[in-house]
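All protein chains but one are shown in place.
Chain IDs A and B follow the sequence of writing; residue 1 opens each chain.
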């Protein structure tokens, strides 16, 4: 489904409205300044980049909380616009790589991918499940809820445009370790396959990726949307992120996941989310941005051998 | 064997007499101040805590070395008293969680557990085997000897009360990596199953825990006493301890062990030993205390999913 010449469309999405910390909107700028576009070119991809300003003209006059939901109009508007941009690239046979920004953006990216490939599966790499509903969210920060909207487990008037097109058996998690009690129930009740760090320890990352693919893509024939929250990595590896959690994926485990998905030849879209260069010291920021770039390269086919 | 309402009896044991470094007696105070009791309550346990003063009135007038043994009367008296306290809670159907203090205390805790459950097995997570006899100990520090007393491999008049009730096939080690030459011989001659860090690397922690349980508890029907020395963890993970050794269990491997034992439903008693908040900088102390709390939570049923 990727047409020749194989093209990556890099979508800078400097957005922080789905959570309270300033700075995550600077993630894509840092990743691009670190050379991610050239690096992707070197791997043999044609690259397409329209700058970081695509979503800048989205302004919302008055955006009070709707119930517990914070900034619903803004999050909805940006995600809708992003959905269209991602959808356009997928329809054109390019592979969209969205650089966030906070993880509420996954509503946009995954909606975009599914608009062309309704059979696509989602591999969600994250310390968190981001599957709170309006009923369960403790904070109302929408970056903790995109999966619930995409699966149709929750809804709000502002998000009527999000089609509940993702099936629970088409979503699999890797890296979970900080799940709210309400989310644990949702995962169980809906039978969603999730590999927490417990399973990574128990089976090893090689076996976990195999099992994750077997769960949602047993015949290895469905397109894959990989949405990677850098907080899936251990804070020692990727410290500059808004909600770090101890006991995460190692540098190598994170890259292994990307490499193994690249090997399937099925990657249709990629998100790299939650790099926040305003958190932690300069050295840590560089480390996080650098690991962000190398995760993207691994997912796009860079190999060690 | 845990009665309803499921109760944890937290036993603070601020004792450092089994080794030479001051400060390990402050371990339980820090763990309690960090909120371990509330955390255990949140997991659905009724909690019982009698404060840190239970063993304070144990004074020993004159306690010279007996041969090489240092402070034998004091260590013996505290362990004997602890054995009675642990035994009382086990008999009442509660799950005793002993917060050390140095690892000589295991003579007390394990004696207490075995007084009610003579068929209990011991899973000993440690960088060290703590199995020196009076003949092999290079230092006479009793925290390096509790296993030898419990197995009846050594004895001393002062410790006549310690029944050699633990069988060599009911004890299994995980995490070993700093074993004295005399201890290596003892382990081999007695056929004690031990998984060093070599085996953790070779098989992975998931398989190691399976094999450890298979070795001592093949039918998964015997109560488990888990005695966890924080120095089993890598010094990067738990730096504030008296005898740190490189190449230890990762944060995740340590928690995996506790989670996997919790899953068996067989945990009868738990020790968390050798947290020494007077060693290392404040940041390291907090890290060590925090990991101590989360190990206890994992062993008491906290899960990632």
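We take it that contacts are C-beta pairs under 8 Å (C-beta built on N, C-alpha and C of every residue); 3 or more make two chains touch, one makes a residue touch a chain.
All figures in this text were calculated on a predicted structure; none of them were measured in a lab.
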Listed residues B:8, B:162, B:200 or B:275, member touching the removed chain: B:200
Option touching the unshown chain, where A:5, A:164 or A:206 are the choices: A:206
Contacting the left-out chain in the complete assembly, out of A:183, A:259 or A:274: A:259
Residues from chain A at the interface with the omitted partner, ascending: 204-206, 251-253, 255-256, 259-260, 303-305
Chain B residues touching the omitted chain (full complex): 176-177, 179, 184, 187, 194, 196-198, 200-204, 246-247
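Convention: only the chains that are shown with their structure count from here on.
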Centroid spacing, where centroids are CA-atom means, of chain A and chain B in whole angstrom: 42
